[in-house]
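Okay, here's the structure, questions in a sec.
Excluded from the complex is one protein chain; the other protein chains are retained at their positions.
Order of writing sets the chain letters: A, B and C. Residues in each chain are counted from 1.
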Amino acid sequence: MLSDELKRITGHELEERQPLKHRLHVCMGTGCISAGSDRVKTALETELRVMNLDGTYAVTTGGCRGLCAAGPLVAIDGDTNIAQRVTTENVPELVQRMTDLPDSLRLPTEMPFFRNQKKVVLEYSGNLDPNRIDDYITAGGYTALNHALTEMTPAQTVDEIMRSGLRGRGGAGYPTGLKWQTVAKAHGERKFVICNGDEGDPGAFMDRSVMEDYPFKVLEGVTIAGYAIGAQQGYLYVRAEYPLAVKRLKSAIRQAEKIGLLGSNIGGTPFSFNIDVRLGAGAFVCGEETALIASIEGKRGHPRPRPPYPAARGLWGCPTLINNVETFSSIAPIIRQGADWFAGIGTEKSKGTKVFALSGRVNYTGLIEVPMGTTLREIVFEIGGGIPDGRQFKAIQTGGPSGGCIPAEFLDTPVDYESLAALGSIMGSGGMIVMDDTSCMVDVARYFMEFCKTESCGKCAPCRIGTAQMHDLLTIITAGQATLEDLERLEKLCDMVRSTSLCGLGQSAPNPVISTLRYFRHEYVSHIVDHHCPAGVCSALSQPQEAAE
Amino acid sequence: MNSNVVTLSINGKEVSGRDDETILELALENGIQIPRLCYLEGLSIVGACRLCMVEVLGAKGLIAACATRITEGMVVQTDSERLAEYRRSILEMLFAEGFHVCSVCVANGHCELQTQAAHAGIDHIDLPYLYPRRKVDASHRLFGLDANRCILCTRCVRVCSEIEGARTWSVSGRGIEAHIISDFATPWGESTTCTSCGKCVQVCPTGALFMKGASTAELEKRTDFLSWITAMREQR
Amino acid sequence: MLPSQANVPAPPSDDKRWRIVTATMRRHGFGTDALIETLHSVQEAFGYIDDDALRFIARGLRLPPSSVYGVATFYNYFTLKPQGEHTCVVCMGTACYIKGAAHILTALQNRLSVKAGETTADKAISLLTARCMGACGLAPIVVNDGEVAAQTTPEASVTLVEEWMSDAVG
Partner (left out) sequence: MDKIKLATVWLDGCSGCHMSFLDMDEQLLALADAITLVYSPLVDFKEFPPDVDVTLVEGAVSSEEDLHKIQMIRQRTKLLVSLGDCAITGNVPSMRNPFGPEAILERAYLEDGLINPVIPTVNVPPLLKTVQPVHTVVPVDVFVPGCPPPAGVIYEAVAALTEGRTPNLHGLTRFGK
């Protein structure tokens, strides 16, 4: 029944597209909008009308293609013919030479940035209109939900996810299937699914982009999870700082409800499921599961001791499944193409692909998706196009405030959960910030500690006071006023805060310090002993000869 | 609720208890002291002070004894050089965070922070003092709040919510700026929810909440009322 | 029993925007879990959350004042003070920081004679920071009255606030 409906919508959509010669997808991601893509879209529509082409050419809203720095991007029909840095001025030129773009406009899509990626979460990248469920369905959307509801039992659905080897994309990489199974087996009349879209890591915007571009895919993943674990209600917990994502998700929920893909008896089956959006309000700690639950309950985002885990006692005391946006976005492709297909991508222990937000001192900044096991070198120097201005690569920061800085000698490390952990960093949610020799690693550590200090919820003593003390110590080191005893104090605090804090925020807050001490200890010593900042960042120490006395 | 009897070892001693008991409860029953500040029998568990962290064989990291239930065959160590060092460090941080001038405090000699520090052998604070500028609220007719002495154990918040039911207290702000407030950060004396029962004062482990009129070292607190109230409510 | 219409407290004033706030509470059945959503609706309607709003929410959702205040001050997104006519938000996310966001912030602080999080004395401009706007590919960014200035500089940022300043004078 559901499949008939999906076929009907697809048929109708294709019929509509029949008379069209070309479809122009204008990127309407946050990046391109801030570069003026909304004005470009209007100009394109006007130009086509003026040229009397509006019957055979369609202008649609497209999603992000990842290369935000080249925006606004306009794709003609697909992934190979793309115009970059489009402005209202060069719209007429674009329309005239649509199939033969001038070099000034043509985006070289054969470049490694595009060629070396593999898109699972970001499939149909840029060619889907995130505002229209028909577009998503025509591209094969909701066939996974249909398949699960009609061909699979909930237990088989859990099993499929288990066999795919998918691991949580939000941080520590807990096996997703195992988590689903625990919640599925937990006793409880009511159960909940929560999609964590409170992307808090500074330097990470994967989830923003996924929510903006693939709202239906997120909904489909959450709905399948609801079916698999026996939940009736799902929540999307989204950062209030992402208004576009909130708007598109809310609209997506309404559209899905309208055609019976959410609500009572979905697709004529006994399964009923609703989804609501809840806004985050600017607290990094709410990425922690128990704090997130407290926040949805309308409370201060304080974590609580685990166990009991949310899988047993979560939202309002009921068994609750929490995964992040990217994890849920991997679900539909897995159900559609099978666990074996997904498990065939990536490494032995880290399956599938991972989306990264590549930024910092690298030529091509933006959103990328690569198979697990791709080396850091490939990401930075091929996909990212290397370091600009002829400068030297110094480190790549992964995992945000809970992660670490990885130096050049480990560039050939394949990116997977275990390898990054072995280097003292973590996969995290997928921020990758490239640093060159203009970055001071002590200053970077201080920056992250300041973040953790202001984001500490204040509940447990080690994190609340420890992050403040560590931040003070790092500040005096960057000011050239510290002693080697202060460095010893800092290391002791790192160990204590890591070992005794209540939640992951505190336990991982020392990581940026520990990893920079591991690989760049000489920079700390240089600040303390020689009163010299090798990168010339710490302004109090910018004159090495004078300060060295 | 059904509970089973389990056997485990604490500090090498074989002990047994019900599996709905926590490590801390069982340790105390067996005369084994574990340092603690936020825990108070009769109030809910928050696991905030982290002093009661213990080592459990096979566990990934340290475990908060107040918040962890016992299981069969558990091997618990409540004291080690590593734990002692962490506890000293946490206590030192608490001293450095607020402004604890023991010599002129109403709770001098009866303060749990002071006592824990003495037990831990703390004879000076190695970390820099943060010297915050915190308020003293003397607007209440009977009681006062000196935020300089507050260690954010939230016993006052919990006793007011869970026992008295007034929910006058909460924590405001976050991180190092977090502090205790009454109502809308209203002066305590102008609170419309406070019943002036004084339970918060009694459970406060330091001199942060005090009875007016008490002079240095005069304020002894008593928390025995909690077990009476709990027992009587259970009977009801 | 769910609170009926009669139990809804009277709004602090006859300002129509209170209807939005009441509607938010009603949509959530006046449950205590509506607190954060309701605070969002006040902030969106009024730009900040004042004492009257806190009292209104406490009565409407039957929450103790301390809980409402505790939650409102826990989350960075909420502000209890009115903002300036213009807002200038400097993103301090990692990518922006690596590309010099601190210099932009310093330049703006010096030009406006306020610190981050403060509003100029004439209430014209609020200078704010964000932990990350999620537009790292365009770093460093500054958001002026909702408009993203991508790959910006201290000079360009100062020029823009100077335009606001001269508007205010003129």
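Keep this in mind: contacts are C-beta pairs under 8 Å (C-beta built on N, C-alpha and C of every residue); 3 or more make two chains touch, one makes a residue touch a chain.
Quick caveat: nothing in here was measured; it's all calculated off a predicted structure.
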Next item on the list: Kindly name the visible chains that come into contact with the excluded chain.
Entry: B
Checklist line | Among B:I90, B:C105, B:V171 or B:C200, the residue in touch with the chain that has been omitted | finding: B:C105
Margin query: Among B:G12, B:G58 or B:G121, which one touches the chain that has been omitted from the display?
Written below: B:G121
Item checked: chain B residues touching the omitted chain (full complex) -> 95, 99-105, 108-109, 114-115, 117-118, 121, 123-126, 128-129, 131-134, 217
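Just so we're on the same page, only the chains that are shown with their structure count from here on.
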Checklist line | Intercentroid distance (Cα basis), chain C paired with chain B, Å | finding: 35
Notebook entry, point to check: Measuring from the mean C-alpha position of chain A to the mean C-alpha position of chain B, what distance in angstrom results?
Noted result: 39
Note to self: Show the residues in chain A shared as contacts by 2 or more other chains, in ascending order.
What the structure shows: 283, 300, 454-455, 457
Check: If you look at chain B, which of its residues touch at least two other chains?
Finding: 171, 173-174
Checklist line | Interfacial residue positions of chain B with respect to chain A in the complex | finding: 45-50, 53, 61-62, 64, 67-68, 85-86, 89-90, 93-94, 96-97, 126-128, 130, 151-152, 171, 173-178
Next item on the list: In the complex, go through chain A and note every residue touching chain C.
Entry: 30-31, 33-35, 67-69, 199-205, 208-209, 239-242, 278-284, 295-301, 357-361, 365-367, 397, 400, 431, 433, 435, 439, 444, 447-448, 451, 454-455, 457
Item checked: Complex interface listing, chain A residues touching chain B -> 283, 300, 304-305, 307, 453-462, 464-469, 472, 489, 492-493, 496, 499-502, 507
